[in-house]
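A protein chain is absent from this complex, but the other protein chains hold their places.
For clarity, chains are labelled A, B and C in written order, and residue numbers in each chain start from 1.
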Amino acid sequence: MVSFDCDYNRGAHPEILKKLIDTNFEVQPGYGFDEYTASAKEKIKKACGGGDIEVEFLTGGTQTNAVVISTMLKDYQGVIAADSGHVSVHESGAIEYSGHKVLSIPGHDGKLQAADVRAWVDNFYGDATYEHMVIPGMVYISQPTELGTLYSKAEIEALTEICRERDMLLYIDGARLGYGLMSDESDMTLEDIARMADVFYIGGTKVGALCGEAVVFTGGCRPAHFMTSVKKRGALLAKGRLLGAQFDALFTDDLYFKISRHAIKMSEQIKEIIREKGWEIYLLTPTNQQFVLFDEKQMEEIGSKVGFDRWAPYDETRTIVRFAGSWSTTQEDIEALRKV
Amino acid sequence: MVSFDCDYNRGAHPEILKKLIDTNFEVQPGYGFDEYTASAKEKIKKACGGGDIEVEFLTGGTQTNAVVISTMLKDYQGVIAADSGHVSVHESGAIEYSGHKVLSIPGHDGKLQAADVRAWVDNFYGDATYEHMVIPGMVYISQPTELGTLYSKAEIEALTEICRERDMLLYIDGARLGYGLMSDESDMTLEDIARMADVFYIGGTKVGALCGEAVVFTGGCRPAHFMTSVKKRGALLAKGRLLGAQFDALFTDDLYFKISRHAIKMSEQIKEIIREKGWEIYLLTPTNQQFVLFDEKQMEEIGSKVGFDRWAPYDETRTIVRFAGSWSTTQEDIEALRKV
Amino acid sequence: MVSFDCDYNRGAHPEILKKLIDTNFEVQPGYGFDEYTASAKEKIKKACGGGDIEVEFLTGGTQTNAVVISTMLKDYQGVIAADSGHVSVHESGAIEYSGHKVLSIPGHDGKLQAADVRAWVDNFYGDATYEHMVIPGMVYISQPTELGTLYSKAEIEALTEICRERDMLLYIDGARLGYGLMSDESDMTLEDIARMADVFYIGGTKVGALCGEAVVFTGGCRPAHFMTSVKKRGALLAKGRLLGAQFDALFTDDLYFKISRHAIKMSEQIKEIIREKGWEIYLLTPTNQQFVLFDEKQMEEIGSKVGFDRWAPYDETRTIVRFAGSWSTTQEDIEALRKV
Partner (left out) sequence: MVSFDCDYNRGAHPEILKKLIDTNFEVQPGYGFDEYTASAKEKIKKACGGGDIEVEFLTGGTQTNAVVISTMLKDYQGVIAADSGHVSVHESGAIEYSGHKVLSIPGHDGKLQAADVRAWVDNFYGDATYEHMVIPGMVYISQPTELGTLYSKAEIEALTEICRERDMLLYIDGARLGYGLMSDESDMTLEDIARMADVFYIGGTKVGALCGEAVVFTGGCRPAHFMTSVKKRGALLAKGRLLGAQFDALFTDDLYFKISRHAIKMSEQIKEIIREKGWEIYLLTPTNQQFVLFDEKQMEEIGSKVGFDRWAPYDETRTIVRFAGSWSTTQEDIEALRKV
């Protein structure tokens, strides 16, 4: 059955798989010292505009968030995030496992507003007993957000500004960064991201790779002995080539951007179909995730024809349902959806 | 200057100090194996109604919360607390330091409503991906709350009920438990607390001791090798007698209850004075903390005559100010307040 | 250049790669709910003799050790290991990161002797202050060891016995388990391992997979909500199929055992060559790792012809050097070595 459940239910993009096959029997050093890792790092650095950029590869999103946040925060610091942020709710307490608190602030359709962050931080430092509290050391946002919504460049710049004023790092979770950058509504490039964030990651798992995320540190902020800290968290792959080769493929001939753009095109058609069919809209977004409300009958009837994700209960009778486009969505998939 | 800032700005109640002096030169084993610790445990157990009760002493409130919560939660669990709960905001991330998340729910004047907990937990288990989230394993409340408000017996019983239904422990932070139990509005006894909670602590630091909290485990729920876990957290005193002797004094001739009752009587007079003077009320409580709103002029004028605590900014012109009665507040202190 | 550096410097065994390719475009649920994961679990369970066995997949060895040890130890417990054990020295403190101490005991060529463990534990419990120490809750061994040496069945059974007597779990790190089981000197089967250990893992990364280790829990000892604990440690793959498909291939038609046996045959020839050439022997083992001592001239001359691993400095003039056979070593590689 055709599936729009999520963007990680197929294997790898053929070009990525090809790279793994082509390089399979080469002897390469372990732990990320292979030539594909080196090549991928160079390509990503270049795509980020070069300069004072360092790139490291990790395996998955939660792992990346935990490694980045826990190695960059100081002992007494926590990370500010939207209450719907992945680190706030969907990581089984991975940040807390590292001994750091997630300081949740209400988001707006998944987005953290600079004004809210500013007010929160002002209020924090206005409290005479703030040394009895967790001191904010980082702001975490997802671009696009967990709900598929998109920050504008001005919105992120405003966050960068408050971060620099208050000595906080800005960290962008880019699990689906490609789908954000290639959105029709995006007004920013990867270079902009690299300029605005202190650290961010370019998601591979949800954008065509079998696994893997590329962490980008800007301005020389990569923690010292990062490899040791990664190993300490059980996150160092012996065959680092698995990550290096995949990202080398993703950043050859703009593959990452091309397949992200493809997903956006598919997703735009999904939105059209949703509107055509008159399905009740919960949230349509400019990226690859669209949310509608289905009643039980729709759940059953439509669910018998195509796959979608039961996102959350909405009320007594309706469920929030997600349709995701992805790098692997085909025009045939779209036509199947049109016919339900 | 007379001070109503807080309930921990004087040393110890004279009877406690006397006990320390009287026993000072006795040879006693270390690490809580002294006879005063044994005696204090027996007395507290009796005061709790006996039965399957075990008592352990720790030094301070945050330490107690961190030790209790982290030794009783399972790896995958977190603790539900009101957003104003001490563990949520004022422990510098001590719970997170232990690797566990505090699951904050909006409180009502500092109190967690059973209905809100039930809704939250129902919603949690209704989510198909709840295994990607922190599983609730404990409910934390403070009696009285950080705002001085008081749960009724029915309110706590309702929390006990949802906890038992959903396999969660109920933990009561009793930093100021005496001031709660001795309140005119209290409808419960220490025995009730021991029956409703799985684990709770009887606060000493804020009720006449130099330091020390008595943790009470009911129903055999004390973690195995608790002493080792306490030591592991740097919380085992070599001279355990310091805690044992103080609690032995506090639970001799009902001292704990008597001095708590005294604080309540003082606090009731503070409320009277607040009303007489027409100060703008922010929150008057049935326990030992009262909150008013002062403008800058009041802050200065009244602040030059008596001490109070600047709790938090309220708006552009007013500040929330706390007046606390305590075991050490005297009738002379009250008269000084009446004269400001 | 032909390489004998290690057993993880090539990609995946062709059968494994084929499985990934064949299943690449299938829609499969994430997080290990795919059909290949289910199939692989079933096959491994069967290979372990069935019964009360549960299987879970993780990505790498250090991660597996950290996840298993930290979810199975109680708060007050630590893990006993040989001083040369991977958890003792080569995990950048991953076990300590989880809050648990590694209790190192001198090994004998990498092996922990039951008599030493017994003496250590007897001594431990003979200490009146043992509650101020870390209580042993698990014994960790590697089969084969980090040095390529092999435990006999009787040796492991003796460890099982002391573990059961003293309420400790026996955990076997099987990063190279295949190379151990297929050794000419092995007197045990996978079923024996499953009977003797409480928990162990079957290593994939070093035995033909791109990544992946299969943890086997026996006797119902899998921790509750294991998936949540895995996620909490950043170790849950979104595309769990990557692990499932690989292990499904490895446990189809005994591939795991066949390729392990192949490595042993290659390694036996390496030993022959070492002896023929009269290289100074440091340690020859019945598994896939052989250690010789090279002086600087040998390092340079031989190192210019074939790859090997500089294991450790030995003395002023000599270096311990490792030659590893693996699933990917070919007869041509062996001939190249013979010719150096």
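Here is the rule we go by: a contact is a pair of C-beta atoms (placed from the backbone, for glycine too) under 8 Å apart; a residue touches a chain by one contact, two chains touch by 3 or more.
Please read these numbers as outputs of a predicted model, since none were measured by experiment.
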Looking at the whole complex, which of A:75, A:122 or A:187 touches the chain that is not displayed? A:75
Among the options B:32, B:61 or B:174, which residue touches the chain absent from this view? B:61
Residue, one of B:23, B:39, B:113 or B:189, that touches the chain absent here: B:23
Under the stated touch rule, tell me which residues of subunit C contact the chain that is not displayed. 76, 78, 89-93, 95-97, 99-102, 104, 123, 126-129, 131-134, 310, 312-313
Of the residues in subunit B, which ones touch the absent chain? 1, 3, 5-6, 8-12, 14, 17, 20-21, 23-30, 59-67, 91-94, 97, 205-206, 210-211, 228-229, 231-239, 241-242, 307, 328
Across the whole complex, the chain not displayed is touched by subunit A residues 31, 70-71, 74-76, 99, 131-135, 223-225, 227-229, 231-232, 236
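By definition in this document, only the chains that are shown with their structure count from here on.
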Taking each chain's centre as the mean of its Cα atoms, which chain lies farthest from subunit A? B
Since subunit B and subunit C are copies that touch, just let me know if over half of their interface numbering is common to both, same, or not, different. same
Best-connected chain pair, where connection means C-beta pairs in contact: A-C
Approximate Å spacing (C-alpha centroids) for the pair subunit A, subunit C: 33
I'd like to verify one number: the distance from the centre of subunit B to the centre of subunit C, where each centre is the average of its C-alpha atoms, in whole angstrom. 49
Each of the following residues of subunit C touches two or more other chains, namely 228-229, 231-232, 236
